[in-house]
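Shown next, in structure tokens, is the structure this report addresses.
Only a single protein chain was left out; the remaining protein chains are all shown in position.
Per-chain numbering from 1; labels A, B and C assigned in written order.
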Amino acid sequence: MKIRTIKLLAKEGANNVVKNKLMSFASMMTVVVALFILGIVLLMAINITSNIEAMKRDLELTVFLNVNATPYQREEVVNFVEAKKDAGLISEYRIETKEQMYENIKNSLEDESLLEGFTVENAAESFYIKLVDPNSSDAIISQISEFGGVNKNAIGYGKEELDKLEGILKIFNSVTIIVLAVLMIISIFLISNTIKLTVYARRHQIEIMKYIGAVDSFIRGPFIVEGFILGLLGAAVAFLLTSQAYTLLQKGLNALLTNLNLSTLRIMPFSPVAVRMFIIYAIFGIVIGGVGSVVSVRKHLNV
Amino acid sequence: MKIRTIKLLAKEGANNVVKNKLMSFASMMTVVVALFILGIVLLMAINITSNIEAMKRDLELTVFLNVNATPYQREEVVNFVEAKKDAGLISEYRIETKEQMYENIKNSLEDESLLEGFTVENAAESFYIKLVDPNSSDAIISQISEFGGVNKNAIGYGKEELDKLEGILKIFNSVTIIVLAVLMIISIFLISNTIKLTVYARRHQIEIMKYIGAVDSFIRGPFIVEGFILGLLGAAVAFLLTSQAYTLLQKGLNALLTNLNLSTLRIMPFSPVAVRMFIIYAIFGIVIGGVGSVVSVRKHLNV
Amino acid sequence: MIRFVDVTKIYSNGVIGLRNTTVKIDKGEFVFIIGSSGSGKSTFLKLIMHEEMPTEGEVYVNGYSVHDMPHSEIPYLRRSLGVVFQDFRLLPNKTAYENVAFAMQIVEATSREIRRQVPLALGLVGLSKKAKAYPNQLSGGEQQRVVLARALVNNPSVLIADEPTGNLDPKTSKEIMALLEEINQRGTTVVVATHEKDLVDSMKKRVIVLERGDIKSDVKKGSYSNEDKDY
Partner (left out) sequence: MIRFVDVTKIYSNGVIGLRNTTVKIDKGEFVFIIGSSGSGKSTFLKLIMHEEMPTEGEVYVNGYSVHDMPHSEIPYLRRSLGVVFQDFRLLPNKTAYENVAFAMQIVEATSREIRRQVPLALGLVGLSKKAKAYPNQLSGGEQQRVVLARALVNNPSVLIADEPTGNLDPKTSKEIMALLEEINQRGTTVVVATHEKDLVDSMKKRVIVLERGDIKSDVKKGSYSNEDKDY
């Protein structure tokens, strides 16, 4: 195929976009809708995952010393924790003294009278440790429980909550993957449906071209270009729509979360993912548009 | 318009469904997709709401008696609670004796040695009350705190958690409404798009009918019937698809929730909402199909 | 019955289809409209059936004034006409039979009437055997005859035929013209745009000659080349 022919077909495709306004609009908007839904689901999934990851990072490993632990035993534990921190396994830790512990227990009991006879001396010193990698908890727990001064029965890592979160994460991940897959299929289906209809409306033109001797690639060319253009246009519109809608939603939800004292939960802003989203959109739009057109045209070429 | 003409137009519409397979399929599947997405969102919303409602119902009002409350004072509180229960404000309640309370505290402390000097006598008797209407908590709390034997500082209703849940519910409700509205608009848009294209592909036929003297209602008739049929078919397919997909998801998620000891969360089965869903689907399908066709045909009638 | 008063039709792209035309066709007349390609014959007929609106002037057809006719009246005007379109306009998803029947269905004829009239009309144009064929299964001439059958089937008071024999062989053309004459003799006004020189010459009917949108001549018993000229 000669260069001038390729140029011609590209121009033809661009012209068709303008000439077939209804069909162009329909195809483009289907791409927009498909990508918009896809994008919102994707952003939802990213947010849920990142929030759960953040919650996981917030978990603390709690280690109680025995009530009668010696200063040496205490020192051992402090040294161990410091070493792990230097090794980059522990991000931070704090120590709660017996006095603090006593206060905490006092506050946690609804009736102070319950504490009659319970003194500072009876309280245990405790360590609250944040791990860099929540998955290293098991190893650290087994090491720390070797120390003499540590109350082996009272090491806690919110294991239960962690498991629940892990579970929820797993559910969300699988549901998200399923939903994304289903939406992807639906999107492709909707778009191909629309393209098929727009091609169908022009089947006679395709046949006429065949009858006067156009080769298949010549007929297909403008449709591919048209598909590209509409796919890209659709991706651009969808991107704008998604970013606007998402930013609006993000602001509203974050305000709401702050109001509700749930500020540990955060809806992330759009900008960090903008470029990636745009690339995903553009590729999806162009490929679907181009491939969809070619496939839809093919069945009418057989005359 | 004569009866036989109406019959004729109905038959014609049914014939068109069969004759224009591609276009029928495209329209129907667009309805299916739209309703499917709509249905899944609706079911998600129903589940989230009902789970949060259930969690709210699970909240307990906790009332501690003073450690030194007299049997008479205790009796007063019991009578009050019983009266409220008879009045239908309280669904159930249980009383935790001093002994149980002591055990609980003992178990809740990680180190038993902390309890040194803390005896059964120091523990308080407590009431755990479930309200029929979580919103009546304020009134009941103010009444119950009037009693002499009640520890006024220790009445708890998980107010904080309730507020959070309320907030989350509010978020989900507004997000759901927004999402539903957006999806509704998108669905209508997609369907009308598809119908417009299928009508566009037959615009010449519409014009021909006009040119040989058919009145508008005669031309519109078969399109309305066609829209009805395709809308209803689409609704039926969407209903089957939704019920199957949902039931599958429901089983999987419930199993997962049980595995994760999250069985307070429950995904409800499809059957209780089946009839309502079907009616929503059918109305949506028929109305959109019929109205969409009429509107799309109109612009081609003007010759 | 049909009256053009000072009618000018200028198409949206500025092309003049018809210019200052005043003409009257009485009930029961048989009129040929002739003229070279692009002279305005189809424009003339389209104005009658309200497919095009006059840019200026007034068209009266069967008591309807085309100019200020409400949209809802147009179908009734068209039903009073039987039209053979130059570009056929058959419904592609209906058989020959169904296409003809459709014209009766829109006037809400009974199925009995339809079952009697449609085969008759198809028989008249010699297409009984093609009743079940779809338009794309028919030859050009066969399609043209289906259109004629559709135009005839409701016994319209005016029959308008644009080039009704363009795809027919001379013998069939002659038969079709004889058919039109017979219909005319039963009282139907017939207006035919045609290029069939032989037939126009032999039938000695009123001939209106158009030339670039103007009526060039209008002769009671005319022939294709009244003034020894070819159009």
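One rule holds in what follows: a contact is a pair of C-beta atoms (placed from the backbone, for glycine too) under 8 Å apart; a residue touches a chain by one contact, two chains touch by 3 or more.
All values reported here derive from a predicted model rather than from experimental measurement.
Undergrad: What shown chains come into contact with the chain that's not displayed?
TA: For the complete complex, the undisplayed chain touches A, C.
Undergrad: Of the residues C:Thr22, C:Ser139, C:Asn155 or C:Gln185, which one touches the chain left out of the display?
TA: Within the whole complex, the residue contacting the unshown chain is C:Ser139.
Undergrad: Going by the contact rule already stated, which one of C:Gly123, C:Pro170 or C:Gly187 would touch the omitted chain in the full complex?
TA: Residue touching the chain left out of view: C:Pro170.
Undergrad: Which residue, A:Met209, A:Ala236 or A:Val294, contacts the hidden chain when the whole complex is considered?
TA: Here the residue in touch with the unshown chain is A:Met209.
Undergrad: Under the stated touch rule, tell me which residues of subunit C contact the chain that is not displayed.
TA: Touch set of subunit C with respect to the missing chain: 11, 13, 15, 34-38, 41-42, 86-87, 130, 132-133, 137-142, 145, 162-163, 166-174, 195, 197-198, 224, 230-231.
Undergrad: In terms of residues, what is the contact footprint of the unshown chain on subunit A?
TA: Residues 1-2, 4-5, 8, 16, 19-20, 205, 208-216, 218, 302-303 of subunit A touch the chain that is not shown.
Simple rule for what comes next: only the chains that are shown with their structure count from here on.
Undergrad: If I average the Cα coordinates per chain and compare with the overall Cα mean, which chain comes out closest?
TA: B
Undergrad: What is the chain whose Cα centre is as far as it gets from that of subunit C?
TA: Between subunit C and every other chain, the largest centroid distance is to A.
Undergrad: In angstrom, rounded to a whole number, how far apart do the mean CA points of subunit B and subunit C lie?
TA: Chain centres of subunit B and subunit C, defined by C-alpha means, are spaced 63 Å apart.
Undergrad: From the mean C-alpha coordinate of subunit A to that of subunit B, what's the distance rounded to whole Å?
TA: Comparing mean C-alpha positions, subunit B is 25 Å from subunit A.
Undergrad: For subunit A and subunit C, let me know how many angstrom lie between their CA-based centres, rounded off.
TA: 68
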